[in-house]
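With one protein chain held back, the other chains of the complex are shown just where they sit.
As written, the chain order gives the labels A and B, with residue 1 at the start of each chain.
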Amino acid sequence: MAERMSALSQHPPSVWRRLDPAAALGRLSESRYWMYLLLVPSAILILAVVLYPTVYGFQLSFRQMRLNRPDLGTGFVGFKHYIAMWSDKVFWLSLRNTAVWVTFAVIIEFSLGLVAALALNRNLPGTKIMGVLILLPFFLPNVVAGHMWALLLDPRLGVINDILVRLGFLETYKAWFADPSTALGAAILVEAWHGFPFFALLLLAGLKGVPDDLYKAASVDGAGPIRQLRLITLPMLRSVIAAAVILRVIGLVNSPDLLLILTGGGPGQSTQVLSLYAFQKAYKDFNFGYAGALSVVMFVLLMLFAWAYVRVSKVNQD
Amino acid sequence: MSTLTLNGVRKSFGALDVLQSIDLELEDGEFLVLLGPSGCGKSTLLNIIAGLETPTSGDIFIGDKRVNDVHPKNRNIAMVFQSYALYPTMPVERNIGFGLEMRGVEPDTRKRAVDGAARMLQVDHLLDRKPGQLSGGQRQRVAMGRAIVREPELFLFDEPLSNLDAKLRAEMRTEIKRLHNRLGTTVVYVTHDQIEAMTLGTRIAVMKGGVIQQLADPMTTYEKPANMFVAGFIGSPSMNFVHGTLAREGDTTTLKTDGKDSTTIRLPRVAANLENLAGRKVVLGVRPESFAANASEPDLTGTIDVVEPTGPDTLVVLALGGQTITARLGPKLTVATGETLGLSIHPDSISLFDPDSGNRIG
Partner (left out) sequence: MITTSRRARLGWNIATYAVLITLTIFCIFPLLWTFLTSLKYEADIVTQTIQYIPKRITFDNYVAIWTQSGFPTLVFNSFVVTATTVVLCLITGTLAAYSFSRFHYRGRGALMLGYLVIRMFPAVLMIIPLFILMRGVGLLDSRFGLALAYTSFLLPLFVWMLKGFFDAAPKELESAARIDGCTRLGAMIRIVLPLARNGLVATSVFVAIAAWNEFLFALMLTTSQGSRTWPVGLQLMVGEFQLPWGVLAAGGIISIIPVMILFAIVQRTMVHGITAGAVKG
C-alpha cells in the first residue's frame, strides 16, 4: 500500500496529464490510427453534406417528387423521368447547347490562357502587374461579372455597341442577348473573360517548370520559336493542360450560374444548357424528380467524358 | 556495457522488405557508421532506432531497456538531421533548448546548458538569430548543439554533412570527430560517403538491400572486404576487379584473365589455401594504390589507355586483355597513352572473390 502511494506521488504529472483534454488528444496522436483519425471530421462532413445528398439525388431521379403537387405523392416511378427525357425537346436542345458552350469556351479560354502565359513567362519588365490584373476576373463573382457584361452589351446604352458602331463593324446597336443567333456566343465571350485567367494561371506555372536548358538546346539546334512551342512547350505542358481542361470542363458543365444571370436560358431556349435546365426544373417548377434525373444524366456524361479524355491523353503520351 | 542492441529487426512495406533481420550490438562510446547507397535501408534503420518508425518485427534495446514501444522523447537519444530540421520560427537559443523546455527543465538551468553547448560549438554569438539568417555550416553547428545539450545516451546522425560544400564538409567531419573524442557518447551515423565512414567510424556497417554486408572496423573493411559490393563501395577510385582463372605454375600462382586477348597475371605470395583453387574461376580484387610501376620484374603488363595526373599521384588506366584496371602511381610519371607498362602488385593486398556469389574467398 505504502509502495503504491509513493509510486503515485512520484508521478503526479502523469496523473494530472490524464485529466487534461489537450494532453489526452496529444496521447491520441501517438496512436497507430492517428492519420485516419485526422480525416474523421472532414469525412463526416463530406459524407453528410455531399455523399448522402448525392446518393439521395440518384434515388430521387427514380421517384415522383413535385413540391407544388403534393397530391402526386413521392412514390417510385422507375425510369419514368428518363423516358420522359427521351422525348423532351428542351433536353436535347440543352444537351447540344452544353456541348457548344463547353467546347467553345474551353477552346477560347485555353488559347487566350496559353497566349497570356507565354507572354507573361518572358518576364519582361513591367509585366508583373499585368499578370496580376489578368488573373483578377477569375476571382470576381458571377453575379457581378454577369451584370457588368450585361451593361457593356446593353442594346441601348452598351459601350461595346457604341465602340463597334464607331469603328464601323456594326450599323446599329445590337441586342446581343435578345437575338437567339448571338445570345450563346455573347455568353461564351463573358465566360471566356471569366475563365481564361484560370488557364493562364495553370499554364504559367507549368511553363515555369520547363527547364531553360531545353530551349537553349533547341535554339542551338536551330529550332525557331514556333517549333520550340510545338516540340518542347506543349509536350512538356501536357499533364498541366490535361488537368486544366478536365477541371474547367467540370466547372463549365456543372455550374449554370453565369447563364442563369445573363440569359436565364433565353431567348426561347437558345442558351439553355443541361445544368441550367435541371436547376430551373427544380427551382421554378419544383419538379425535383425530373431535375434529379437530368443531373444524373449530366453526371454520367461528365464521367464518361473525363474517363475518355484521360484515356486519350494517356494514350497520346505513350 | 552495450548501449544499443538490435535483435532481428525487420521492416517491410507490404511485400517490400526494407530491412531483413538486422542484428547489432554497440558498446559504450562506439562510433558506428551505417554506410550504403540510397535505398539500402540505412535511414530506415536509424529511424527505427530513434522510434520515428516502428519495426515489423524484432527488438531494440537502448541500455538494457527494451524500447520498441517507447516514445522517441523517452529513449534518451538525440538526432541530427540531414536538413538540420531547425525550427524556422524559433531563434537559435530556443532551438537548442527546445528539448529541455519540453522536459520541463527550469529556465535558468536551461540557459546554462544552452550556453555551454553553444560555446562548445562556437555558435554562442548567434543565439538571437533565426535559422534562416545562418549559413549552412552554422546551421549544422546549431543542429549539433541541439543534440548535445540534452546529454543523451545515444547520438543519431542522419547524413548530417551531405548538404555542405566539400570544404565545410571536411571541416565539420573533423569537428564531429573532436566532439566524439571529447564527449565519448555512443554514436550511430548514417552516410553514403565512404570517406566519412572511414575517417569517423570505429566500426562500419556496410548495407545493401536491407542487409548488413559487413560489420567491421574501417581498416578491415577496406583491406579485407567481405564481398565485391563492399570492395567496390569503399575506396575511390574503387577496387579493380579482374575476372579470370587461377593456375599454378611451379611455385607461383597465376591468373589467366577471361576474354579474347587473355593475358596472365602473376600473383605474389598467395595464401596457402589458394593452392587448392587452381583451375577455379575467380575475381581478383586489387586496390589502385597496391600497384607499383615495375619494368624489370612485372607481375602484369598492359597497354596504357588513359593517363590522369591528379597532382599528388597519377592515375593510369591500363587495358588488360578485354578488361581495364586503374593504378594509382607516383607523381611526375612520364608515360604516354599507347605505351606498354609493367606493374607489380603489393603482396598483402590481394582479394579473391567468387564470381557467382561475389563473396570473399581469400
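By definition in this document, a contact is a pair of C-beta atoms (placed from the backbone, for glycine too) under 8 Å apart; a residue touches a chain by one contact, two chains touch by 3 or more.
Everything numeric here is computed off the predicted structure, so don't read it as measured data.
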Out of all the chains shown, which come into contact with the hidden one? A, B
Per the touch definition above, residue among A:L60, A:M85 or A:L184 touching the missing chain: A:L60
Listed in rising order, the chain A residues that touch the chain left out are 25-30, 34-36, 38-39, 41-43, 45-46, 48-54, 56-58, 60, 112, 115-116, 119-120, 122, 124, 127, 130, 132-137, 139-145, 147-149, 151-152, 156-157, 159, 162, 193, 197, 201-202, 204-206, 209, 225, 239-240, 243-244, 247, 250, 253-257, 260-261, 275, 278-279, 282-283, 288, 291-292, 294-296, 298-299, 302-303, 306
Residues of chain B touching the missing chain are 47, 50-52, 71-73, 77-79, 81-83, 85-89, 98-99, 102-103, 146, 158
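Assume only the chains that are shown with their structure count from here on.
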Could you state the distance in Å from the CA-based centre of chain A to that of chain B? 54
